[in-house]
Each structure stands twice: as structure tokens, then as C-alpha cells.
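Coming up: subunit A.
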Amino acid sequence: MAISGLVLILFLLAHMYGNLKVFEGQDAFDSYSHHLRELGEPILPYGGALWIIRVVLLAAIVVHAVSAIILWRRARRATGGKGGARYASSKAPRGAQRSYASFTLRWGGVTIALFVIYHLLHLTTNTIAPGGASDSPYERVVNGFSIWWVVLSYTIALIALAFHLRHGIWAAMATLGANTSPKRRKNLNIVAVVVAAVIVVGFLIPPYAVLLGLVG
Partner candidate 1 sequence: MNITLRVWRQRNSDDAGGMQTYQVTDVSPDMSFLEMLDVLNENLTIAGEDPIAFDSDCREGICGMCGLVINGLAHGPKERVTTCQLHMRSFSDGDVIDVEPWRAEPFTVIKDLIVDRGAFDRIIQAGGFITAPTGTAPDAHAVPVPKADADAAFDAATCIGCGACVAACPNGSASLFVAAKVTHLGLLPQGQPERHSRALDMVAQADLEGFGGCTQIGECTAACPKGIQIDLISRLNRDVLGALTHRA
Partner candidate 2 sequence: MSSVSDTQYFTVGEPIADTKAPDVPINLMWDERRFEAKLVNPTNRRKRSVIIVGTGLAGGSAAATLGEAGYHVKNFCYQDSPRRAHSIAAQGGINAAKNYRNDGDSVHRLFYDTVKGGDYRSRESNVYRLSQVSVEIIDQCVAQGVPFAREYGGLLDNRSFGGVQVSRTFYARGQTGQQLLLGAYQALERQIGAGNVEMYTRHEMLDVVLVEGRARGIVVRDMVSGEIETHMADVVVLGTGGYGNVFFLSTNAMGCNVTATWRAHRKGAYFGNPCYTQIHPTCIPVSGDYQSKLTLMSESLRNDGRIWVPVQAGDDRDPRQIPEAERDYYLERRYPAFGNLVPRDVASRAAKQACDEGRGVGPGGRGVFLDFADAIARLGRKAVEAKYGNLFEMYAQITGEDPYVTPMRIYPAVHYTMGGLWVDYDLESTIPGLFVIGEANFSDHGANRLGASALMQGLSDGYFVLPSTIANYLADAPFEAADSTHPAAVEATDAVRERVQRLLSINGTRTVDSFHKELGHIMWEYCGMERSAEGLTKAIGLIRALREEFWTNVRVTGANEELNQTLERAGRVADFFELGELMCIDALHREESCGGHFRAEHQTPDGEALRDDDNFAYVAAWEFGGDGGGPVLHKEDLVYEAIEMKQRSYK
């Protein structure tokens, strides 16, 4: 769970970095996109690195999802299927201290999975092409994000991602043994909030820039 999650976070950071190239204009963005396919040449064939990354990511997603389902089933078995809501009392809906983010992990994860499919159909395969299809990745981005509801759908997904990362990053590091003291617990939580915020803000900048006419 933790390791696959961290792999996916590394991908997100790289992906976000790439997205920001949209500000350097169409040529830079399209050639960045093209370079991804040439990465590792001539040792690797054209598109080889990208496929390796895709396989690793897919494996990470599968591991992440399978682990989540195992954990989920164990929790359901241990709590009679009711989790934190297994008490008749409704006086402590958020327990003693738990964060809102910790509630969203499972359904938030499902939301993100659905979004990823939508996202791939939109910007990778261009099967869905609001605002018009194009061979230029730059144009796909600009065409799509000029429409307000596309930006809104991405925003909702990214908020889900934010909560997912807020708890997930902390939990992953703690699970891997990084939580060595109460002080460290606090710091790891700060790291989780900061990384989650950076990723989400970083991802939201390009669509809003397009929507507000700063790009394109």
C-alpha cells in the first residue's frame, strides 16, 4: 500500500512538473511530450521508457488497489462491516481526533480511479475531446480547459486527490517506519499537507491559466 502509493506520488510530481511546461508555449510543451517517447534512446526503442513507466505505474495502481481492497475487507470483517460507525452513539462522529482526510481515503481513492480513466480518455487517447481533438498535446489541453465544466470536473477530482494525499502520504511514511517519535509524527503530517498542497496547486495552475486566458 505504502510503497505503491509513494511510487504514484513520484509520478504525480513529475507529471505536475511537465504540465507546468505549458507556460513555455506550444513548442516547448509538445516537444516535452515528444521527448518522453525518446527518453532512453538509443538504448531503449522509441517509446520504450514511456512504456516501462506505464507498466510500473499500472503495477503500482494494481498493487495499491489490491492492498486497499484487502485492508478494506479486513476492516469490515473486524468491525462488522461498519468501521468507525459501529457504535450506536452518534456523539463522536469524528472520533477523538481523526482528520477529515482519513475518512475520504477509500471512496476518495475510487473517485480518483474513475477520474484517471476519464483523464486518459480525454488527454491521452483523446477519445473524449471537449473543445475539439488535436494531434498537439498543447492544443488538447488548451481546447479542453477553455471550457468551464471541464475545469470544474478536474478541480473536483484534484480536491479528492488532495485529501487522499494528505492522509496517504503520512500513513505511507508511518507504515514504512518513518514515524519515530511524537515530534516526528507532527512533522510527517506537515510534510503530508505540504506535498498534497504542492501537487494539487501545481496541477490546478495550468487549467485555470487556460480558463482565464493566460495561456493559449
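For anyone wondering why these and not others, all candidates are chains of the complex that A comes from, given by their letters.
Everything that follows uses one rule, which is that a residue touches a chain if its C-beta (ideal position, glycine included) is under 8 Å from a C-beta of that chain, and two chains touch if they have at least 3 such contacts; residues count from 1.
This is a predicted model, so every value here is computed, not measured.
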Number, please: which of 1 or 2 touches subunit A in the complex? 1
Can you tell me which positions in subunit A touch candidate 1 when the two form their complex? 70-71, 74-75, 77-80, 83-84, 86-93, 95-99, 102, 105, 167, 170-171, 174-182, 184-185
